[in-house]
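Reviewing the structure listed below.
One protein chain is absent from this view; the other protein chains keep their places.
Chain IDs A, B and C follow the sequence of writing; residue 1 opens each chain.
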Amino acid sequence: MSAPTWKWFIEYTHPTQAHMHGVERFIYSGQTKYQTVEIIDTDFYGRCLILDGKIQSSQYDEYIYHETLIQPAMILHPAPKNVMIVGGGEGAVLREILRHPSVEQIVMVDIDREVVELCKEYLPEWHQGAFSDPKVQVHYMDARKYLKKTDEIFDIIFMDLTEPLDDGPSYLLFTKQFYKIASERLAADGLIALQAGSFNPRLIECHAAICNTLTTAFPIVRSYWNFIPSYDSTWGFALAAKTLDPLQIAEEEINRRLKERKITELKFYDGETHRAMFAIPKDIRKAKEQEKRIIEDDRPLITY
Amino acid sequence: MSAPTWKWFIEYTHPTQAHMHGVERFIYSGQTKYQTVEIIDTDFYGRCLILDGKIQSSQYDEYIYHETLIQPAMILHPAPKNVMIVGGGEGAVLREILRHPSVEQIVMVDIDREVVELCKEYLPEWHQGAFSDPKVQVHYMDARKYLKKTDEIFDIIFMDLTEPLDDGPSYLLFTKQFYKIASERLAADGLIALQAGSFNPRLIECHAAICNTLTTAFPIVRSYWNFIPSYDSTWGFALAAKTLDPLQIAEEEINRRLKERKITELKFYDGETHRAMFAIPKDIRKAKEQEKRIIEDDRPLITY
Amino acid sequence: MSAPTWKWFIEYTHPTQAHMHGVERFIYSGQTKYQTVEIIDTDFYGRCLILDGKIQSSQYDEYIYHETLIQPAMILHPAPKNVMIVGGGEGAVLREILRHPSVEQIVMVDIDREVVELCKEYLPEWHQGAFSDPKVQVHYMDARKYLKKTDEIFDIIFMDLTEPLDDGPSYLLFTKQFYKIASERLAADGLIALQAGSFNPRLIECHAAICNTLTTAFPIVRSYWNFIPSYDSTWGFALAAKTLDPLQIAEEEINRRLKERKITELKFYDGETHRAMFAIPKDIRKAKEQEKRIIEDDRPLITY
Partner (left out) sequence: MSAPTWKWFIEYTHPTQAHMHGVERFIYSGQTKYQTVEIIDTDFYGRCLILDGKIQSSQYDEYIYHETLIQPAMILHPAPKNVMIVGGGEGAVLREILRHPSVEQIVMVDIDREVVELCKEYLPEWHQGAFSDPKVQVHYMDARKYLKKTDEIFDIIFMDLTEPLDDGPSYLLFTKQFYKIASERLAADGLIALQAGSFNPRLIECHAAICNTLTTAFPIVRSYWNFIPSYDSTWGFALAAKTLDPLQIAEEEINRRLKERKITELKFYDGETHRAMFAIPKDIRKAKEQEKRIIEDDRPLITY
């Protein structure tokens, strides 16, 4: 028998729900200006990045999270050139966007320079050198301020944020007011895609409220989801658009575009995966219909 | 603030992975001839049935597990009359089958009479009186012995088993030899549907091996899956058939059959849910292709 | 290997300190008018009584707690006749007091009748029938009110209380005002003995404050202590007196009195144990000297 496990990372998702991850080795532990950071090696999922006590991504399954966030919007857009990322410190969203040959410029705005520096050092399998790509610019500042000031127009904006925790750095990037600002900086066929809260039916209110809020700024809003093993949960995403609809693209067309763009290394996303992710079980559809909340700056969403 | 939680059910899925459920009240705790039984009330998922330390189903989400196991096969079959259940102690599979007006007889064979009696007493929301339906017969014995002796022919056999634990009561019901016996007791357009292990990509070998083993006895074998919140995991199911294929039925036809059979109370299953469940993400498809194992009586599958 | 443990009682003693007890069986779980009650069977310490999430005593080691609370004062007093107990729901303090042949009357005042009834039913090894002894009267009411009204005079008062938790039933029985009331109901050579908080040097402030507060009402106040295994901690007690001093009785005299009173069944207490319990390590002596707090009704002591 191998040695017993005595180091644990315990992630609480509710006062009476927690997940225990046996830790092989603690790599880094610190506090930035905005959040606590831990980098750990677990026995089960390999290296993990933890911000404010929540796993952001793991070495074993980050491909699922990052392909899910990035690829549906990138494929749905016929030729994305100018892309913005809000957050995205690990650099894996850069890596996924850079697979698409039409991309000319990526502007990444992350408030926490220290987290980005730590990811560059400790998570090389995530970014795979993407930060050095000449198409990439990184700005360390509040993304809302950046968007308010800039006059750039983007084809796609990706929101790769931590959950909106009380006093955390992200909760004002989930509001109606923010989505209006974002919409104004998108092209006529522009898209926004975001991680959008737990998809556990028991906790679906957050996801539902985010989708409701997106409808105040975008005519097309679609939920999608999948299972992130290291979160021990299904996770929700949202894709909102001015004209393009992810429910209107055929599986075959997805596979054709991937081939045309010579994207062969994806581990998770293709036409069949797209079908699975955008089909919503009946219970969630019902629960979403019942939730009417719109998130506003002065009534923000705060999760546990 | 409510009182702190000091009673916990900790379910280990691996030596370094566990899930903690805060317990409101312990309802029943005992040992039958075959397994340990706990019935607990949790704060998050309500009442739970636990066999040999594994949550079988929870009050909050049992509809997901039971509709998933039962409805795809029942809907795919044009008019199921004679149905067998192996296991199924909670009685919720009976409830789901009895929704279909064509059903004339259900034979349930469960080895553990004590578990069934406990479920009758403590889980009334699960069975909703189904055990008293005149179409239902329950036999308390080994299902393999039952199938070997009987000369009945079934339209569908459902396998609602605990995981194949070492020394547990179910591991000889997951083998090539067993599936051959089951196939011989199915009608020419017969189907078998079963819970088939974790669908977490990190633990997919069991599910893959079960599917491989089914192919030794059935020409059509399809994986399907969804997320069971109280398992903190996606879970795999399999549907194997002599002629009918769940990938060949249209969403609209599913909704039409549900309507025709006057089944309106389902919370989880419908055409769109069917689409989600039978679309398999690319990583799992790849992993399944690589696993070649066939489970045999003398080399059984044992999970943690 | 025996089955893995999946039921745990986790007792928090601080936000970052907890003890995990594997549970064999949950026996009772409920809420009285005053507190939550759990009775559990653990693998390691047998049956345990838990009030508001704190182990009160365990089958394995209740002899340590109860002999420690009761025997030093009973032996120090030359012939205790009239004894009062505040709290003491398990009935084990009755059992310990009744060993002394001089005892004529025991008045037990416990606020929580439901807890006493549960102990009578579920903890027979604790009380061993003591509640039926004709010398015993039990009153279910607030002990402070009882003492204010009565004109009885006691030789010894024992305080067998839960810790002073916020909103718990006991915190007004640890104050200067209460000790004055108690002192007035004690005979000229009367004694009071009480459980008096953790003796862990890291948490010694509570114990020190209780001792300080006792000095406002009694000329002699002595700390004593021992290790209660099921608490995973040393625990403090206090003996306060008008004239008798537990530091002035010789080991041999203790053993002589035990013999004279024909008390042969004690498992923990005798002369040598007395010596160990009343000798205070230097670090605790120093820490106690530094703590000046006096507990008052309007500034009560509240523990975690």
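Assume a contact is a pair of C-beta atoms (placed from the backbone, for glycine too) under 8 Å apart; a residue touches a chain by one contact, two chains touch by 3 or more.
Everything numeric here is computed off the predicted structure, so don't read it as measured data.
> Which one, C:114, C:142, C:189 or C:232, makes contact with the chain that was left out?
Per the contact definition at the top, the residue touching the missing chain is C:232.
> Identify the residues of chain A touching the omitted chain, counting contacts across the whole complex.
Chain A touches the chain not shown through residues 3-12, 23, 25-26, 29, 36, 38, 50, 52-53.
> Residue by residue, what part of chain C touches the chain that was omitted?
2, 5, 10, 14-22, 42-45, 60-61, 63-64, 199-202, 226-227, 229, 232-234, 266-270, 272-273, 275-276, 279-283, 285-286
Here, only the chains that are shown with their structure count from here on.
> How many angstrom lie between the CA centroids of chain B and chain C, rounded to a whole number?
Measuring from centre to centre gives 52 Å for this pair.
> How many Å are there between the centre of chain A and the centre of chain C, using C-alpha atoms for each centre?
Once rounded, the distance between the two centres reads 55 Å.
> I'd like to verify one number: the distance from the centre of chain A to the centre of chain B, where each centre is the average of its C-alpha atoms, in whole angstrom.
Going by mean C-alpha positions, chain A sits 33 Å from chain B.
> Can you list every residue of chain B that touches 2 or more other chains, as numbers and ranges?
Touching at least two other chains: 5, 10.
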